[in-house]
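One protein chain is absent from this view; the other protein chains keep their places.
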Amino acid sequence: MRHNSRTVLPGFGLSLGITCTYLSLLVLIPLATVFTKTAELSGPAFWATVTDPRVVASYRVTFGASFVAALVNTVFGLLVAWVLVRYRFPGRRLVDAMVDLPFALPTAVAGIALTTLYVPNGWVGGYLEPLGIQVSYTWIGITVALIFIGLPFVVRTVQPVLDDLEVEVEEAAASLGARRWQTFTRVVFPTVAPALLTGFAMAFARAIGEYGSVVFISGNMPMKTEIVPLLIITKLEQYDYAGATAVALVMLVVSFLLLLTINLLQWVARRRLAV
Amino acid sequence: MRGIPTTMRNRLLASGALIATLAAATADAAAQGAPKPVNLLNVSYDPTRELYEELNHEFIRYWKGKTGQDVRIRQSHGGSGKQGRSVIDGLQADVVTLAVAYDIDQIAEKGRLIAADWQGRLADNSSPYTSTIVLLVRKGNPKGIKDWGDLVKPGVSVITPNPKTSGGARWNYLAAWAWALRQPGGNDATAKAFVARLYKNVPVLDAGARGSTTTFVERGIGDVLLAWENEALLAIKEMGPGKLEIVAPSVSILAEPPVSVVDRVARKRGTQPVAEAYLRYLYTEVGQEIAAKNFYRPRLASVAAKYESQFPKLTLVTVDGVFGGWRKAQAAHFADGASFDQIYQPGR
Partner (left out) sequence: MTTAAVFRSATAAPRAVTRATGESRVVRWLLISIALVFLALVLLLPLVLVFNQAFAKGLPAYWDAIVQPDALSAAKLTLLTAAIAVPANLLFGVAAAWCVTKFEFRGKSVLITLIDLPFAVSPVISGMIFVLLFGAQGWLGDWLFEHDIRIIFAVPGIVLATTFVTAPFVARELIPLMQEQGSEEEEAAIVLGASGWQTFFRVTLPNIKWGLLYGLILCNARAMGEFGAVSVVSGHIRGETNTLPLHVEILYNEYAFAASFAVASVLTLLALVTLALKTLVEKRMAS
């Protein structure tokens, strides 16, 4: 590989060499095992494995809960970002710093803390139990954990866009007689929409692979509350390597497509901002 | 306990072999001066944490006294199937002490790490202690649970782990199945229907027995826990009396958790003598006493008699008697697409 030699800077070979070697040894070769192991299955056997009712049910749980969690995060993430950027109130900086807690807190800690909160004899679960709402060991519990994990993605994607938003545009809209709500829906919202969508996609992408924070609260019932990562582990623990890698392959493909979508969305968002 | 002659013979066999091992080891030690310290890794199933913590402590003292050698014993615990898989995948256990023989068979077969005839190498099918499955309910037994049949009543919530990864859960499953077979008109079809109804009442499937106990005891989920007898007794001890009660079902299953040296690893690491002595120590009076204190049913008649009062009296069936051995039971019930998968997938 040669670079177009416009620059006088040295180190192309060295840095590219390190990068490619590192990526190959650490990432690509290990990931290739998923493909080679899956290849031990015949086409029909692969299809039967990844469309097995229990596996399909786990897709439904994982994608469903991730979708709802990302949606909740989109709504509240926009609200939090808006409040943090637009308003002054005591403790704003502290709140701002705290938004990143889910990035910094180990997922296992989040998992046991959320479970302890939402079990029927827990702080929050105790109030929900009389209302007939059970959170832990249900689909709702999984969603709660995923909301926790995904929140910073939306806030941190939307925040800089809101920050850059010209107040003058809003003022113009207002002076033209637009009501505040109209200004928001017609001017502000369209501007942040791409960032919001990116944040949604990131929260969703993170949620579908999440394991540590979910596994404690989910209950792990096949067909009902079994998430895909847990199903992969279960298959692995039953000596079903090919089955585990087949399901893993499906997840890898989905994740990779999401990654591409996110990069595309960001590209669109940046173009929109540049114009 | 009726089988005193067998037990006696086994004990003699065990202690004879033990003495021989020790003599060899001591001679070795004397010849070479102070022996090098040695590390053992015991890969075990979920509820044995307390048992082996105590046993290791005693064994280390005992071994040091006999041979002058320091042993360091490491433990790894988890669902039995999962632990077996880890050993197959390269977790270098010197000994395995698992919940079901099938999991050690797998290590022998798929991992080629243990001789195929491992189960005949130690007394009592290589199971130095036994246990069974009981029903653990909350104080006062509010749902009035007396036997397996009560578990399928509407509104009864049952906690049991996932048979795919947990050994205890497989014993639970087979015990329920065995009970259903013994009911009037019972056959495989009615048993399967019964177990399917039972699992409809299960709200949480943890990966291992310990996780289920936590769910039931600490989290307050469910009306009844299908538990190892030792785990149920331990939970009562931990929680203090009066919070939980054991219900002895009319029929349960004789659970024989087996132990084995992992030959290929022990040979390579040179830990065979100490690993063998460690397992044989389980059969000694001290070892049996520790097992009984941790609520496992001892094999040794004298210790069994001493602790008789702590175990409920039960009619116990065996896997060999009802299911034709572990391999058959595994294939019929827990393999991919077998009965457990079927009851969860009505469409197939």
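Note that the chains take the letters A and B in the order they are written out, and that residue 1 is the start of every chain.
By our rule, a contact is a pair of C-beta atoms (placed from the backbone, for glycine too) under 8 Å apart; a residue touches a chain by one contact, two chains touch by 3 or more.
Only a predicted model underlies this, so the values are computations on that prediction, with no experimental measurement involved.
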| item | value |
| --- | --- |
| Hidden partner chain, residues of chain B it touches | 41, 46, 49, 74-78, 86, 88-92, 110-111, 208, 210-211, 214, 217-218, 238, 268 |
| Where the unshown chain meets chain A, residue by residue | 1-4, 6-12, 14-16, 18-20, 22-23, 26-31, 33-34, 37, 76, 79-80, 82-89, 92-93, 95-114, 116-117, 123-124, 147-148, 151-153, 156-157, 159-160, 162-163, 167, 170-171, 174-175, 180, 183, 199, 202, 205, 208-212, 216, 228-230, 232-233, 236, 241, 244-245, 248, 251-252, 255-256, 258-260, 262-263, 266, 270 |
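As a working rule, only the chains that are shown with their structure count from here on.
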| item | value |
| --- | --- |
| Centroid distance [mean C-alpha coordinates] between chain B and chain A, Å | 40 |
| Chain B contact footprint on chain A (complex, rising order) | 53-54, 115, 119-121, 136-137, 219-223, 234, 236-240, 243 |
| Partner chain A, residues of chain B touching it in the complex | 79, 81-82, 85, 88, 106, 110, 162, 164-165, 202-207, 215, 219-221, 336, 341, 344-345, 347-348 |
